[in-house]
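As you look at this complex, bear in mind that one protein chain is not there, while each of the others sits in place.
For chain A:
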Amino acid sequence: MAVAKEKLLARKRDALAERLGALTLPEGGAWITEARKSALGRLEAMGLPAPRDEYWRFTKPDLLNAPKPAPAAVFDHGDEMPVFGEVDRIKIVFVDGVFDAAQSDDLTLAGVEIDRLAEAAKADIHWAKGVFGTVELASQTPVERPLAALNTAFATDGVLIRVTGKAAKPISLIYKHEDDCSDAILHNVVKLEPGAELTLLENGPAAARFNKCLEVDIADGARFHHIRAQGRDHERQAVTGMFVRQGAESLFKSFTLTANGRLTRNESFIEMKGANASAHIAGAALGHGDFHHDDTVFITHDAENCESRQVFKKVLQKGAVGAFQGKILVKRGAQKTDGYQKSQSLLLDDEAQFLAKPELEIYADDVACSHGSTSGAIDEDMLFYLRARGVDKGTAMDLLVIAFVAEAIEEIEDESFREEITERLESWLLRRRG
């Protein structure tokens, strides 16, 4: 190995050694101990991410690596109604990464089996064995994701969901933040059996620092919808991993709305293993001030006739930085692939930055893959048009921002959720203007 690489790896392992000093491997039954040990093994081989790693060139991993989290003040939402507050759903609440039974609903739902990781871990065998840590493991090639391996090894809790039919209502994971110095590691698993369907909602800042994994295994013909609101104006530092494996004719749809947060790194890895599958992943991020938001997406087409779509929109101002790294990998034999990727940013002032790396890696000839990336300021002509019709500047700007991110919100299939997200966005923009 080249000297520079050896040195880099040594530094990454040193950083890990320091981090491991502050962590203890949770106790558990045979199935989970095996998964945790295997994750710890790959973590030790990799070390923690370093700024010189290709996939961390846009985002400094220091805050995520440090043995202790940087304190983050609890954000006062005032009279604001929590997101998804009026939706009929099964609520599962974690406060600073700790399950809160009192605020949670009874975990029973027809066609769905719901366990908490902390409980399931006590058993020697569990259905989650084939998923927990395995989709995460698949995501480690070709791009290393040490913080996901760290999550698998050290997650203290989370939710394990197995869906056998069409779930009657959404499952809603709520992450509350009440302690300025909390450091939460949660790991969720969703397994959809053939033909099953589920909508998963996630919201809340979770903790001062949050490392979360979601592993999703979608069997043939199953459908999974995921809508996430990561909150607004908090100082939280987060790394989330969403690792997905898809069977034939399956559907995966995910949308994330983020407004601020000191550091947010959302990694996604989607592998389409069965023909005719479809994966859509979208995100809208509003950055204002000392905010760093990073979407890193890796989609692998490993079967014929699959479709994938990525739509990411970022609105940035006052020093906010938005990063996007998206990749479509089409493996040999994955003919008739339709891959699409779009990343756009709107820079509202001189201090904002947009960094992007939209990649294609293609080994099949009968494919149609495209990506587009743009960056620019708000269109003065549009602004003038609205102002000339008596719309004040602030409202006009907000309208244009909402119009800009609308394409990402459109990726949500359910109309009522689409409306809720749009309204939420409007109210956040309004509050920001004061």
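Everything below uses one rule, namely that contacts are C-beta pairs under 8 Å (C-beta built on N, C-alpha and C of every residue); 3 or more make two chains touch, one makes a residue touch a chain; residues count from 1.
The rule is simple: contacts and distances are computed from a predicted model.
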- Note on the structure: From the options "Carbon-phosphorus lyase complex subunit PhnI", "Sugar ABC transporter permease", "FeS assembly protein SufB" or "Lactose-binding protein", the chain left out of the display has the UniProt protein name "FeS assembly protein SufB"
- Item | Per the touch definition above, residue among A:Glu119, A:Glu178, A:Asp290 or A:Asp366 touching the missing chain | A:Asp366
- Message: If I consider the whole complex, including the chain that's not displayed, which of A:Leu348, A:Val405 or A:Ile421 touches that chain?
- Response: A:Leu348
- Task: State which residues belonging to chain A touch the missing partner chain.
- Result: 2-4, 54, 332-333, 335, 345, 347-350, 352-377
